[in-house]
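One protein chain omitted, others in place.
Entry: chain A
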Amino acid sequence: MDIYKDLIKKAAQIRREVIDIVYRSGAGHVGGSLSETDILVALYYKILNIDPQNPEWPERDRFILSKGHSVDAYYCVLADRGFFDKNELLTYSQFGSKLIGHPNRQVPGVEMNTGALGHGLSIGVGMALAAKMDHKNYRVFVLMGDGELAEGSVWEAAMAASHYRLDNLVAIVDRNSLQISGKTEDVMALEPLQEKWKSFGWKVSVINGHDIPSICDALSEDKKVAGVPSMVIAETVKGKGVSFMENDPKWHHGVMSEEEYRKACAELDRMLEVLS
């Protein structure tokens, strides 16, 4: 059980680092980064079979951040896992830095350049197909935004994944129910979301995307059903962990004032204290 306690603490620490790099650079997508943090932590500290010292290890599990704008939390996790020096985070979004506003392959650990929404799942299908062709056992994980699901290419990929029986493919939707312009259900309704994916031939589970044990459980290899791709709908809160950001679309790419920054830090520091 201790492992989960550590992961919960790790997530709080990552959130704290996200706040730091976003504040310092005056850029970033803080809302979606805070909603996905627990998912990234579960993946990078428990689920993914990877070797940060050898990022190109052929047998590694693959992860694609399809919602590439939420790169802040991703960079913090990659640095914390040792893919690159944490000091580099200080250069986030500055001229000449590798750590630009969307994932790119100059950054060790990043598999694919993303930023245009609706590409990740097709790429994941390609990687999962390659694993099958090469008789390899690695799994492919793709994290998408819920607003992103309005892109038609997502559904083309969904069709292909079940057609090719890609049981080595796991898609996760960060279901924070917000996009830039407001609630997903007002902008472009997605519900009934579970049924949509089921009807496309996927195994679907719906979980609390902030409950790390549930995330780990849903993503574990033994949940896999032979011949069927998996969709995990992770219900989350945009801006999770910082009270004034939670559920407010303004924080999709909001920039903090100094006072807001202090408040966010204080809240997360308190959480870290409680956890230690």
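As a convention for this text, contacts are C-beta pairs under 8 Å (C-beta built on N, C-alpha and C of every residue); 3 or more make two chains touch, one makes a residue touch a chain; residues count from 1.
Here, contacts and distances are computed from a predicted model.
Q: Select, from "LLM class flavin-dependent oxidoreductase", "ABC transporter substrate-binding protein", "Transketolase" or "histidine kinase", the UniProt-recorded name of the complex's unshown chain.
A: "Transketolase"
Q: Which of A:150, A:206 or A:265 sits in contact with the chain that's absent?
A: The missing chain is touched by A:150.
Q: Of A:187, A:255 or A:275, which residue touches the hidden chain?
A: Only one listed residue reaches the unshown chain, and that is A:187.
Q: Of A:104, A:194, A:208 or A:247, which one is in contact with the hidden chain?
A: Going through A:104, A:194, A:208 or A:247 one by one, A:104 is the residue touching the chain not shown.
Q: Please pick, from A:3, A:116 or A:159, the residue that touches the omitted chain in the full complex.
A: A:116
Q: What chain A residues would touch the chain not displayed?
A: Within chain A, the residues touching the omitted chain are 27, 68-69, 93, 95-96, 100-102, 104, 113-118, 147-148, 150-152, 179-181, 184, 187-188.
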